[in-house]
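Have a look at this one before I ask anything.
The other protein chains are all here in position, but one chain of the complex has been omitted.
Right, chain A next:
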Amino acid sequence: MTRSIVIAEDDEDIQQLLTFKLQANGFDVTTFEDGRACIDHLQETDELPDLVVLDVMMPRMDGFQVLERIRDEDTLADLPVLMLTARSREDDVVEGFERGATDYVTKPFSPNEVVARIKRMLPST
């Protein structure tokens, strides 16, 4: 069964690079450019993804707000969430964990590391 990932990241290049990497590793990927569109999709969809990747800094609704909404909703609360945070904002890591992030990666990151972490976060089938 193909695993699906939702990525919310406003940087088009990073979004495209991660999508390519994850697709090359057999994942289905859906992308959003802002937090609001991401949470709207998660609330409306019948097929929840296996994991969500959230950038912290995004327009309309930031990654923390999306994470909070995910953890507040019964249907979404168990979703694994990987946060992408900027190197210069170490506090974001703490805040991310406090709000219920499953794991985090700081930018600059290695796309291979992101894929490896995502694989580790998903239960093996």
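Everything that follows uses one rule, which is that a residue touches a chain if its C-beta (ideal position, glycine included) is under 8 Å from a C-beta of that chain, and two chains touch if they have at least 3 such contacts; residues count from 1.
Methods note: contacts and distances are computed from a predicted model.
Undergrad: Given the options "Sirohydrochlorin cobaltochelatase", "Iron-sulfur cluster protein", "HEAT repeat domain-containing protein" or "SN-glycerol-3-phosphate transporter permease", say which is the protein name UniProt records for the missing chain.
TA: "HEAT repeat domain-containing protein"
Undergrad: Which residues does chain A use to touch the chain missing from this display?
TA: So the residues of chain A touching the unseen chain are 11-14, 16-17, 20-21, 24, 88, 107-113.
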